[in-house]
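See structure below.
All protein chains but one are shown in place.
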Amino acid sequence: MIIEIIIATACLAVMGLILGAALGFASKMFYVKEDKRKAQIIELLPGANCGGCGFAGCSNYADAIVNDSEPINRCPSCKPENLEKISEIVGVNSQPVEKMVAHIRCSGGNSVANKKYEYHGMSDCAAASKLLDGFLQCKYGCLGFGTCASACPQNAISIQNGVAVVDKSSCVGCGICINVCPKKVIDLIPADSKIYVQCSNHDKGAVTKNLCSSGCLGCKICEKTCRYGAVKVVDNVASIDFSLCVACGECQEKCPRKIIKIT
Amino acid sequence: MQNSSKKPKSDILRLAVTLCLIAGITAALVSLVNAITEPEITRRNNEKTVQSLKAVMPLADEFEQYEYTDGSVISDDGKEVTIDGVWRAKNKDGYVGFCIKVSPKGYGGAIETIIGINSDLEVTDAQIISMSETSGIGTKIQDDGFLSQFVGKSGKITGVASLPEKDEIQTISGATKSSKAFLRGINAALTVAAQISGGEN
Amino acid sequence: MADKIKFTDFLKEGIIDNNPTFVQLLGMCPTLATSTSLLNALGMGAAATFVLICSNFVISLLRKLIPQKIRIAAYIVIIAGFVTMIDLLMQAFVPALSNSLGLFIPLIVVNCIILARAESFASKNKPLPSALDGLTMGIGFTIALSCVSTVREILGNGTLLGFELFNGAVPLTIFALPAGGFLVLGFFIALVQFLKSRKGGAE
Partner (left out) sequence: MEISLASIFVLAINAILIENLCLVKFLGICPFLGVSKKTDTAIGMGLAVTFIMTLSSFITWLVYHLILVPANLEYLRTIAFILVIAALVQFVETALKKMLPSLYSALGIYLPLITTNCAVLGIAITNITENYGLLFSILNGMFCALGFTLAIWIFACVRERIEHCDIPKPFKGFPIALITAALLSFAFMGFSGIEF
C-alpha cells in the first residue's frame, strides 16, 4: 500500500519537476524586456481601457509613457493623486489636466429639423448619413440614432426627442463619441463652461431659415451684444471663446433663435 | 518576484522545485485517499455487477467470469460493439446460460447493457446499466414495452418500424438511432453466446 | 466580530453584484451540462461550493510560496487534487449521490469559477476572507444554477425534483437539450441586467 503511494508521488513529482524546469527555461529564453515601471503605471491608471488617451487601452498608453515618454496628462479619468505617482515614476512634472466634457452642438435633430426624405433603414447614424448625407435638410444636424450613445463606455449620452444630449456629470471626455459621430457635431468643451452654442450649421442665414426652426442664421446679434468680445460668428455660426466668456447671459437673451444655452 | 538579483539558474531551479513539491504533495494525498477508498469501491462495484447479473438471470445464483478474447464484435451493418464482460451463469445443477455486458454506441454515447441468454441461446432479459441518450427521447429504450420485445427471441433479430413478425422487434419512433444501437448490442451478445456454446459442444 | 459584518457584503457580492454565472459569466460548461434537473444542480452546486472553499483556503495559504511564473499551473493542480479526492471519497462512502453526480465531478476541475476566484481573490487575500469568498461565490453559483435548472426541468421534462407536474403532457424536450440551456440562461441574464438597470436608475 505504501509503495503505491510512493510511486504515485514520485511520478507526479518528477513530472512537476520537468514541467517546472521547462517553464523556467521558457521564461528565460522568451524573456521580453518588460519594463518594471510599465506594470506600476498600469496599476495606477484607472484601467477602464476607454481610449480617451488616444491609445488602445491602458497598457498601450503605459507602454507609450515608458518607451516614447508620452505626456502623462492624456488620461482624462485618472485620479490626480495617481497622476502624481506616475509623474514620480517617470520623473516628468505633470501639469493638472483641465477636465473636458463632450458637447453636442445641435438643438434640432430629427424632431425639429425638416426632412429631405422618409428614412426607414438601419437605426444607426453612420448608416443613415451614407444616404445623401442623411435625411435632414440641414446636412450638419444630429440624426439622433444614438451611435454615440451606444459607443460611450460611461453611457453618458442619451437621445432626448430626436437629439443626443450629454450628461455632463458622468462624461469623462474620452472623445470616443467624437470619432464615432458621422456628422462631426460633437466637440470637447471645458466641463465648467456655462454657456455654449447649440448649432453647427454653416449655411447662409437665408438658407438655414427654412431648413430648421432652431438653426443659427449668423445674424451676429450675439457678437454685437457681448461686451467681452467672447462670441464670434465664424463661417455663419456663432462660437464662444471660453477663456473670455464670463457667462453674463446677455447673448443668450438677445439670440432670436434661442440656440445659445446656459446650464 | 523580488529576487532578480540571483543567478538565473537558481530561478529556474526555484520554479521547478516548487511545482515538483506541489505536484508531489497533491499526488501523495490523492493516492493516500485512493488507497483507503480502493477496496471499498471495488467491493461496491462487484456487488453492483453481481446484482445486475442476477436481475437478468434470476435462476442462476453464481457467475463465472469467462475470458472472451477479442473484446468487440462487428455487427452486420459494420458498426463496432464493445464486449465489456462475459459471465457463465451457474446454479446447483450445472450451467444455465450466459450473461454478457455490451456497450453499443447510441445517439449520445455508449449504452452499457447486460443481457441474459439461456443455454438454448434465447434472450431471457436485458437491463441497461448506464446511457447518455437524450432524456425523454432516447431514454425510452429502457421502458419495459421496448425491452420485453426481446425476451424469448434468438438467432438474428431485425428492427422494423411497425408490425414486427417472429424474429423482428418494433423500433421506437423518433429514437431510431438509440433503438438500433440497443438492437446491435443484443445481436452482438447472441453471436458471442453462440460462439462460446458452439465452441463448447 | 468584524467578519460577521463583512459576511453580508461578501454574501451580497457573491449572489447579486458579482454573481459568477449571471454577472461574471464564468462556469458556463457545468451550468449548461448540469442544469437539466434541480437535483443535479443542487448536488453540483454543493460539490462546487465545497471545492471552492477548500481550494481558496489552501491557495491563499500558499500564495507567498508560489512564484508568479507557475501560479496557474500550481493552482489548478491543487484544485484537481481536491476534486479527485472528493470524487474518490464520494464513490466509496456516498454511492447514491456519486452515481447521480459521477459525471459532473471531473467537470468541476475545469469550472472556470474556481480558478478565476483563486487567481483574482485567493492569491491576494488572507485565508479566512478567501474561504468566505469561496463560500459566497459557491452559494451564488448554486442559486443561479438552480434557477436555470428549475425552468429547464419544468419545461424540459415536465417534472420538478422528480415529481410529475403536468400529468403526462408531452414536455418541450428542446429545453432538456443543452441548446435550450443557452436560451434559458440568456433570458435570465437579460432579466438580471434589466433589474440592475432599473435598480441602478432608481438609486
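Should a chain be cited, it is by its letter among A, B and C, assigned in written order, with residues numbered from 1 in that chain.
Convention: a residue touches a chain if its C-beta (ideal position, glycine included) is under 8 Å from a C-beta of that chain, and two chains touch if they have at least 3 such contacts.
These figures come from a predicted structure and were not determined experimentally.
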item: Touching partners, among the displayed chains, of the absent chain; value: A, B, C
item: From B:T26, B:T124, B:T171 or B:N187, residue that would touch the chain that is not displayed; value: B:T26
item: Hidden partner interface residues of subunit A, rising order; value: 7-8, 11-12, 15-16, 19-20, 22-23, 26-27, 30-32, 59-60, 122-124, 127
item: Footprint left on subunit C by the chain that the document does not show; value: 25-29, 32-33, 69-70, 72-73, 76-77, 80-81, 83-84, 88, 106-107, 109-112, 114-116, 119, 177-183, 185-187, 189-191, 193-194, 197
item: Contacts of subunit B with the absent chain, listed as residue ranges; value: 23, 26-27, 30-31, 34, 107, 177
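The rule is short, and it goes like this: only the chains that are shown with their structure count from here on.
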item: Winner on C-beta contact pairs when B-C is weighed against A-C; value: B-C
item: Subunit A and subunit B: spacing of chain centres that average the CA atoms, whole Å; value: 64
item: Length of the line joining the C-alpha centres of subunit B and subunit C, rounded to whole Å; value: 31
item: Subunit A-subunit C separation of Cα centroids, rounded to whole Å; value: 38
item: Shared interface positions of subunit A, touching two or more other chains; value: 16, 19-20, 23-24, 27
item: Multi-chain contact sites of subunit C, meaning residues that touch two or more partners; value: 69-70, 73, 77
item: Subunit C residues touching subunit B - in the complex, by the definition given at the top; value: 36, 62, 65-70, 73-74, 77-78, 80-81, 84-85, 88-89, 91-93, 95, 156-157, 171, 173, 176-177
item: Touch list for subunit C against partner subunit A, complex; value: 69-70, 73, 77
item: Residue numbers on subunit B that touch subunit A, as the complex places them; value: 8, 11-28, 30-32, 34-35
